[in-house]
Every structure is written in structure tokens, then in C-alpha cells.
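After this line comes chain A, so read on.
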Amino acid sequence: MKYLIVILILIFTLKNCFSNEKLYFPYIIDYNNFTAFKPASIEVGDAIKGKVILKSRKTNCLSCHNAPLPEERFQGNFGPSLLGLGSRYSKEEIRIRLINAKIINPDSIMPSYFKTLDYPRTQKKYLGKTILEVEEVEHLVEYLYSLK
Partner candidate 1 sequence: MKKLVNRRLFCGIILGLFSKYFAYKSFADGRPFRDRFQSYRQTFRVEPDKEEAERIVKNIIKGRKIVPNLVDLDIPDIAEDGNVVPVSFSINCDMSASDYPKRVHVLGLENPFPEIAIYEFFPEGGKAEVSFRCRLRKSSYLIVIADMHDGSVGMKKKYIDVMLGACS
Partner candidate 2 sequence: MEKQRKLKYKETVTQGELVKVKTLAEHEMESGVRRDEKTGVIYPRLIIYKVTARYNGKIVFQANWFSGVSANPYLAFYFRANKSGLIEIEWEDDYSKSTFKRGYLKVLDKDGNELLPINHSI
């Protein structure tokens, strides 16, 4: 009986670990090439709206990254500069970094913007939610890809 329970628990945990198709729904993630594809049903975003989101305090991108926005006086240098991001990465590569940068580098400090998070002590209003909506991710991807 004991062994059975242990085996059951093991199976469940393993299943939870490896069944990640639903984790980033509706995006499809290719873990080999580190790219995230969007299904055709999602509309292409708007770069202008993406710029607003990038500057907003909700995502707080500029707190760590340097973007070519001269009107924002202070920009952080935690992460790499966003300058020329469009020439370095494809849209799919930018998307996976937005969705969950920890797929690529587990030690990354960058928050996972499109993943239901379960870190301890998360405030109640954020529980079971993602930081960004699907449309917002698309807007941001468009804007970041336009930085060349």
C-alpha cells in the first residue's frame, strides 16, 4: 500500500512536471529552438499600443531595460538593452522571452509575463492570473520587433 501511494504521488508529480501544453495556452512553445508560436486565430498586435505598455508601470520594462525612448529620462541597466532587438531576434524568439524568460535561463530575474504564477505570498488580487493578457503580449511583440 505504501509503495502504491508513493508511486502514485511520483506519477502525479511527474505528470504535472511534464504536461505543459496547457501552461502557455494558446501559445505553442518549441523548447528546442526557444521559440513561441501564436495560433492564427490571435490578431497581430499594434506597435503603438505596445509602446504604451512598455512605458507603463504595470510591466515596468524600463526599470531594467534600456529602450530608445529619449522622453524617458531614467532607464535601468539590469537586463540587456532593447535597442536593435528586432534585428537580433525573430518575433517568435521575442515572444518566448516575454512569456517566460525562465525557460531559457532558469536563473533569470525577468518576471514571467504570461504564465499563471504560483510563487509563495503572492497578493490575493494577482493569484491565478498572468501579468499580461494575450493581446498585450502581441502589442509588445510588435513594438519590440519594430526596434531595429
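A word on the picks: all candidates are chains of the complex that A comes from, given by their letters.
To be clear about the criterion, contacts are C-beta pairs under 8 Å (C-beta built on N, C-alpha and C of every residue); 3 or more make two chains touch, one makes a residue touch a chain; residues count from 1.
A quick note: this is a predicted structure, and the numbers were derived from the prediction, not measured.
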Touching partner of chain A in this complex, picked from 1 or 2: 1
Complex contacts: residues of chain A adjacent to candidate 1: 57, 60, 63, 73-74, 76
